[in-house]
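Would you mind keeping the following structure in view while I ask a few things?
All protein chains of the complex are present and in place, except for one that has been dropped.
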Amino acid sequence: MPTKLKDIDYGKSRVRVAKINRHPDRHEFSDLTVDLRLQGSFEECYLAGDNSLIVPTDTMKNTVYTIAADVDLDPVEPFALKLAEHFLTTHSHVKAATIHVAEHRWSRVDPHAFEQGQSLRLAEVEMTRDGATVHAGLDHLVLLKTTKSAFEGYLKDRYTTLPETSDRIFATSVRAVWRYTSATVDFNASMERCRRTLIDVFAAHNSRAVQETLYAMGDRVLQSQSEIDEIRLTLPNKHYLPVNLKPLGLENRNEIFLPTDEPHGVIEACLTR
Amino acid sequence: MPTKLKDIDYGKSRVRVAKINRHPDRHEFSDLTVDLRLQGSFEECYLAGDNSLIVPTDTMKNTVYTIAADVDLDPVEPFALKLAEHFLTTHSHVKAATIHVAEHRWSRVDPHAFEQGQSLRLAEVEMTRDGATVHAGLDHLVLLKTTKSAFEGYLKDRYTTLPETSDRIFATSVRAVWRYTSATVDFNASMERCRRTLIDVFAAHNSRAVQETLYAMGDRVLQSQSEIDEIRLTLPNKHYLPVNLKPLGLENRNEIFLPTDEPHGVIEACLTR
Amino acid sequence: MPTKLKDIDYGKSRVRVAKINRHPDRHEFSDLTVDLRLQGSFEECYLAGDNSLIVPTDTMKNTVYTIAADVDLDPVEPFALKLAEHFLTTHSHVKAATIHVAEHRWSRVDPHAFEQGQSLRLAEVEMTRDGATVHAGLDHLVLLKTTKSAFEGYLKDRYTTLPETSDRIFATSVRAVWRYTSATVDFNASMERCRRTLIDVFAAHNSRAVQETLYAMGDRVLQSQSEIDEIRLTLPNKHYLPVNLKPLGLENRNEIFLPTDEPHGVIEACLTR
Partner (left out) sequence: MPTKLKDIDYGKSRVRVAKINRHPDRHEFSDLTVDLRLQGSFEECYLAGDNSLIVPTDTMKNTVYTIAADVDLDPVEPFALKLAEHFLTTHSHVKAATIHVAEHRWSRVDPHAFEQGQSLRLAEVEMTRDGATVHAGLDHLVLLKTTKSAFEGYLKDRYTTLPETSDRIFATSVRAVWRYTSATVDFNASMERCRRTLIDVFAAHNSRAVQETLYAMGDRVLQSQSEIDEIRLTLPNKHYLPVNLKPLGLENRNEIFLPTDEPHGVIEACLTR
């Protein structure tokens, strides 16, 4: 019985490109990592080593450079749309192109200098001959609050040793990816509102569980931004555990914590209208 | 319009546990990283902060320790099955449990000492009340061959600058995950055969494309191991690019290469019977 | 001929500790990674397995927790001084203690919430029975400027292929460590001034070489802050290389760059009065 190809995927990852946009009074600077994937009639390459329909991943990389030279990179979404479109219009056997962009964020120090931040801005375009879907998002947005977070009333079984707490540290590295209802949004404005909303709700919410705060964050985005109809949030629970100081002759008045990355809880959900 | 929960997921990641199994003449040693996810009736926690059905992720961690003390960890698959089963039998509102295990491989130095290798052994159990699916695999198996790899006859467009080559370096970090047809396989023997097959086919194959070699590797596994009915292979193309020595007054007779991780090609496929 | 111990060193690395300082109107939050090293009469442990003078590294960790509970962690320098002092006063056979602290920086979002930044604040105390030396610094301060950076007129030999440029991107991850002339400085104010100076000089300097900018940055710190008498700067040259677009039929008007971490230049110097 011959072995079948159930699904296939190929492309180029971690294509780095940066661009300076020079204005008389200041420079704009974009710094991107691009991942590209193509879907189409590539089976013969797997089955028979026939490369005649294979767009080399090196060509994908060159295409990133060329289109980056041609169009504005701010915001990134139209650039990703242009890239996806290129592959579909140039190659009739390509059925779908997926372009994922992570933008490294630099905050301005002066008209020509920048300091790198920690979080990433994400954009993703999936384009077929029927149209395009645009996602945007944030990653590595590391947030922490020192109060307004409890975890009580949970299920106990014989392996439960965790004490309940009405006041704990809540720390997380937010990954949020939302879907736009169209490809002609004011992407920068929408991104800024989302980012602001996610941070504000995180800070203000009286959290009884990471799950509840996650829902509150996503709900607020969907309620306030009509251009978004779905949002997926991943909130790892980066634990700051109270240190037991009793063996050291001290009481821990909920002040001293051990930060730990291993193990960590993971809370995830997709919210939709 | 109220915001809906489309899908939800929670659990614990990176739970580390190790176990010594002491025999008179030698020790066996297992070293695992476990990820756990539960699915079930957890919506009220997201919507109303009601934790009464939430199994804390800390309890999941404790459960890993307890069951690791109770059962043999070699092979890992029965341990993962036992873990999944525990959550389903203990909690009637849990509909599915997914247990992912990465085993850090240690090769024996003497009866009680070991040297750590680079590759990981993977096992994954997805269990519902209808039964269990068992996957196994390998990750970070880094392979390289210095010949028997070409890349020619590919599609050229105006952004293609890559020269064709009949003899290049082929380097990859294999990730392979296969599905067993049952949960009562001789897991260690099957793993060893798979590992051997993947390495042997990689080394022997006359590669005209990474895709073709990927198919050959997966095909051989499916043809020779009836206990496996599906295999997914991910073969990033870790490029070793010929260095252009002409500006330095030398010719590169296909001898000097620049290893680079960024960017890299990604070739992936799922093969099935 | 017996083997001699030329120098020995032991301690604990990556001790993580965090502390909340609760004020009525706001919380302060400190998040540290501490490394500790002791010097003293530890030879018999190496030579004969005699542990009687060995302070376990686990005890060092507990000491970090205890002293963190006892004293303010903002600024970190007095905390590090207290830690070092503890080991010297408690154990007469300890000759020197070195405490290295990396503070993870969190910027305030609201009175009780914070967003993590990328750079680290450093403090190091080396204490012997003759006194203490206090260093402070910054790490992972990633800066970039899009102009005011040239590299011309350098030495050419037969292996030189780099074209001269009067206008390049200059990107670096600053590590700066300076020495205080006393242990009773206003550490927070001094840190803020240093950080401001390093960023401002980096942005404003007309750079003819990374070396020249490094000197200008350190020189300004030493000229303007009398409490500092020595500064060591490490400025890796994180290259943003102009992409050659000619083979793609385009001209690169100094706009499109390839960011690369591998390889990278390293420029380092210690400046003193």
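Lettered A, B and C in written order, each chain numbered from 1.
What we mean here is this: a contact is a pair of C-beta atoms (placed from the backbone, for glycine too) under 8 Å apart; a residue touches a chain by one contact, two chains touch by 3 or more.
No experiment lies behind these values; they were computed from the predicted model shown.
Engineer: Could you pull out which residues of subunit B are in touch with the chain that's been left out?
Structural biologist: Against the left-out chain, subunit B lists 16-22, 27, 29, 31, 62, 65-66, 68-69, 106, 109-110, 112-118, 141-148, 169, 199, 202-204, 240, 243, 245, 248, 250, 252, 254-260.
Engineer: Using the document's contact rule, name the residues of subunit C that touch the chain not shown here.
Structural biologist: 1, 3-16, 37, 42, 45-59, 61-63, 66, 90-91, 151-155, 157, 159-162, 207-209, 211-212, 214-215, 218-219, 222-223, 230, 236-237, 261-273
Engineer: Under the stated touch rule, tell me which residues of subunit A contact the chain that is not displayed.
Structural biologist: 158-159, 161, 247-249, 260-262
Following the convention adopted for this analysis, only the chains that are shown with their structure count from here on.
Engineer: Mind listing the chains that sit against subunit B and also against subunit C?
Structural biologist: For subunit B paired with subunit C, the chains in contact with each are A, in label order.
Engineer: Using CA atoms only, can you tell me which chain is the most central one in this structure?
Structural biologist: Closest to the centre of all protein C-alpha atoms: chain A.
Engineer: Measuring from the mean C-alpha position of subunit B to the mean C-alpha position of subunit C, what distance in angstrom results?
Structural biologist: Centres of subunit B and subunit C (C-alpha means) sit 37 Å apart.
Engineer: Based only on mean CA positions, could you tell me how far subunit A sits from subunit B in angstrom?
Structural biologist: A distance of 23 Å separates the two centres.
Engineer: Between subunit A and subunit C, what is the separation of their C-alpha centroids in Å?
Structural biologist: Whole-Å distance between the two chain centres: 30.
Engineer: Please output the residue numbers of subunit B that touch at least 2 other chains, ranges allowed.
Structural biologist: Those would be 159, 161, 261-262.
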